[in-house]
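Here the complex is missing a single protein chain, while all its other protein chains stay put.
The first chain written gets the first letter, and so on, giving A and B; residue counts start at 1 in each chain.
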Amino acid sequence: MSQRTDYSLNHLRSVSTGYVALLIVLLAATLLTLEAIIQQVQDGLVATDMAQQGTQAGATWGLYIGTFEWFAGMAVGALAITGYIRFNQLEQYQMVARLSNIWAFICGLSAAWLIIIDLGTPHRVLVILTSWHETVLHSPLAWDVTFVTTLMVFTLTMLVLSLRLDFVKGNPSLPIQTRILERIVTIGATPKEVPKLEEMRRWLGLGLLVLAFTAGMIPGLLMGVVGGQPGYFGSERGIVFLAAGLLTGVALLNLTAGVLRSLFSWRDALSNEVFRGLGRALTLFGFVYLIVLFNDVLPVVTDMAPFFEGRIGEAMVTGSLAPLFWLSVLLVAVPTLLLAVFKYRLGVTVQSIYAVAILLGVWIKAQLTVVEPLLFPNLPAIEGTYSPTVVEWVITLGAMAIALLLFVLALKLIPLAHRDTEVSS
Amino acid sequence: MVLSSLGIVVLLLIILMPVYVTFGGWLFSEPRDFRTAGIGLVYMGVIAVAMIGATAGLGVAFWVIANLPL
Partner (left out) sequence: MTGNNTSGLYFDEEWESDAEDRLSVVDYDTELGKKLGRDAQRLAAGEISQTEFHEKYHEDVVDEFGVDERATIGPTPEEFGYDTDTAPGGDGDGGGGPLPGVPDDGDHSRRSVLKTAGVLGAAAVGLNGVAGAAETLADENEDEEEVEDLQWGMAINQNNCIACLNCVEACNEENNNTPDALWMFVHRYVEDDYTEDEEYLTRPCQHCSDAPCTAACPVASRHTREEDGIVLTDYETCIGCRYCEIACPYGVNYLQWATPEEKAEFKSSGIPLDENGEVDEDGIRLDSDEPGIELDSEEIELDSEQEVRFDTKTKDGVEAAGPPDHGVMGKCTFCVHRQDSGREELVGTTACEDVCPTDAIHFGNLEDPESAPRQHLDDIEENESTFRLLEDHGTEPNIIYVGNEPSADATPVEGPRTLEDMNRDLHLHRTDREPVAYPSEDE
């Protein structure tokens, strides 16, 4: 095939027509999303289809919270990948570490603003912080806010620290915007710092790993501790969330690395070996996710769930929500099985397509997890319905578009790997 | 009472665990270099403040949007 091409920082400078086109599309999507946000903030949550569960026969939480869970999960997954690579100092995977680091931050940010847009009075968001010292003692939502904030602080610190290390080691001829970034992250830096910085990056990697696994439990607590709704039954919620998060994190990385490799032919920084590793991780976490899901559904199939859980499970497995549920399962199961059988013989492109399917599958399930229990009230009231409005769809899909926009912009600012020397020009 | 002590456990043991690990590692790992570790801490602190400030800013932004005469 083509000759090996080393990583050469060219993504920072090159501006192709494709890039400009993508940028324009994403910017347009962002503007549209902003429009929807303004409309919702002005009219109130009545712009959505969320309604009281029970007598208003609605779902109290909807797409925003579901997508929040999806983004938060992905953030945790990406965080874990960064942490793992940094802690074990897998230099071969350094580009993957940087990519997942960037994604972890962007996903955390997206999760954060989606939660705020879900509030009835988003302008009071500051109250969460001012009453935090009191509510953190008992409110799982306050724990959640703490978790997302910690996540963003840690990922950004990792980005800054690892960039500082890369820059101190020397990175010749950077474009102007990256020079500015370099100035910011290398304040007071000296070449003598290198061994200490490497050590600090390693420890921060461990911190990220710990964060991924401890904070990954928070959404479980979020739903579980306050067990008002059947189906939010707590014990396994955390595991479900973590399994989904690791899977989507790896899938996102697979997709990003696959696309970047075909765009820039980085067969060195994103070698076949790297893709084999990512493929293995995808298969593994795919199976973990499916097993966890199976266990989630098992009590329903065997009729062992208490009544309320059973009713929800039934709607999911055989009832009104079944098409969506089985679609979400297939979207994960088929790629996972194909990966297990054919390994990576099918190539990077196919692997990227798998990744897209998995991301979509987990997203659908995330919606079901949130909405499903709310449609079935405990007391004899009507089963709810929920069909998101245009505003909700625009904001939800817009959140994804904005995340992508941020990533695409980051590609022009942040070097994805460290290079000692420039290859050629 | 019981839940609030659960909250303290969650906060101190679970949520803050990564902070302990990271800070401990930074300060006490070889080679000892408190200057670099200190700079790292300052960066982290600045980022944390920025995040919280950004949240506050977002609140103000939403207030403005809600009151725009559109």
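By our rule, contacts are C-beta pairs under 8 Å (C-beta built on N, C-alpha and C of every residue); 3 or more make two chains touch, one makes a residue touch a chain.
Computed from a predicted structure; not experimentally measured.
The residue touching the chain not shown here, chosen from A:Leu34, A:Ile239, A:Leu324 or A:Ile382, is A:Ile382.
Checked against the full complex, the one of A:Leu141, A:Val297, A:Val334 or A:Ala410 touching the unshown chain is A:Leu141. Subunit A residues in contact with the hidden partner, per the touch definition given at the top, are 43-46, 49-57, 60-61, 118-122, 124-125, 127-128, 131, 134-135, 137-142, 145, 224-230, 232-235, 306-308, 374, 377-385, 387, 389.
FYI, only the chains that are shown with their structure count from here on.
Each chain gets one centre point, the mean of its Cα atoms, and the points for subunit A and subunit B are 20 Å apart. Residue ranges on subunit A touching subunit B, taken from their complex, read 37-38, 41-42, 112-113, 116, 122-126, 129, 136-139, 143, 146-147, 149-150, 152-154, 156-157, 160-161, 185, 187-189, 193, 195-197, 199-200, 202-204, 206-208, 210-211, 214-215, 217-218, 221.
Interface residues of subunit B facing subunit A in the complex, by the touch rule stated above, are 3-4, 6-8, 10-11, 14-15, 17-19, 21-22, 24-26, 29-31, 33, 36-37, 39-40, 43-44, 47-48, 51-52, 55-56, 58-60, 62-63, 65-66, 68, 70.
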